[in-house]
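A single protein chain has been omitted; all remaining protein chains appear in their positions.
After this line comes chain A, so read on.
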Amino acid sequence: MHNELLEVCLLAGRIMIEGGSEMYRVDDTMRRIAVNGGAQDALVFTTPTGIFIGLGNESKTLLSPIDKRSIDMEKVAQVNQLSRSFAAHELGLHELHEALHHLDQNTPFFPFWLQVLAAGVCSTMLMVVFAQAYDWFDMPLAAVVGALGFIAYAKISPLTRVRFISELGGAFVVGVTAWAGVKLGVGRNLDNVIIGAVMPLVPGVAITNSIRDMLAGHLLSGIARGMEALLSAAAIGVGIALIFRFF
């Protein structure tokens, strides 16, 4: 019975880290599930690349490596919800396991066209907010460029396991289309258009999260996530700088 309990804890933790949760919440949820499942005490050690759990009074430890990390709030919200139901005894351990397994296999997503539309809207709105210039002329171009960059990023992602490459590709498309748009006269300020259009791709949230993890005492997580954010920023910067360098 305890074996399944440990597996459930690990699965919950892995899904949460894959969804980009803060580390203290992962620790907290895993401990709660263990305690609500009848364990005396649970020893939890979490990093963004692998998690460990052991029960205090038994010589048994399980570990689970984590290969992919992204930001997916649906996963975090659902695990949280399931953990609450488990605590309230609405779900048994086995049902919880089934539900987590189901969530892991098929997380509900917004349709792709809506995500592309959202990327375009996000780009053009943030351009106006950041530029403080109230120049409406660049807005359509920024929306199109942001959407195209996001499509490129999303389409390259399944082809490679290296995230750096899909981000580089997305940023390169942003750079080329923004540059072409300004040359064709549908945009005025190349810098503003690009800053808006890279917003769906840039790792601003990841940078801030890594510093939060570090301040909360999760030094390993902070450094690992910070490194990941740094690589993303480098990929995007390089992808766009190619345009400025060669045109």
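Just so it is clear, a contact is a pair of C-beta atoms (placed from the backbone, for glycine too) under 8 Å apart; a residue touches a chain by one contact, two chains touch by 3 or more; residues count from 1.
Just so it is clear, contacts and distances are computed from a predicted model.
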| item | value |
| --- | --- |
| Name under which UniProt lists the unshown chain, selected from "Biopolymer transporter ExbD", "Sulfur-oxidizing protein SoxY", "Threonine Serine Exporter" or "Branched-chain amino acid transport system ATP-binding protein" | "Threonine Serine Exporter" |
| Options A:63, A:77, A:159 or A:227, residue touching the unrepresented chain | A:77 |
| Touch criterion as defined above, residue of A:151, A:207 or A:223 at the omitted chain | A:207 |
| Option touching the unshown chain, where A:62, A:151 or A:234 are the choices | A:234 |
| Contact set of chain A toward the excluded chain (per top definition) | 20-25, 27-28, 31-32, 35, 71-78, 80-81, 84, 87, 107, 109-110, 114-115, 117-119, 121-122, 125-126, 128-130, 132, 134, 150, 195, 198-200, 202-205, 207-209, 211-212, 215-218, 229, 233-234, 236-238, 240-241, 244-245 |
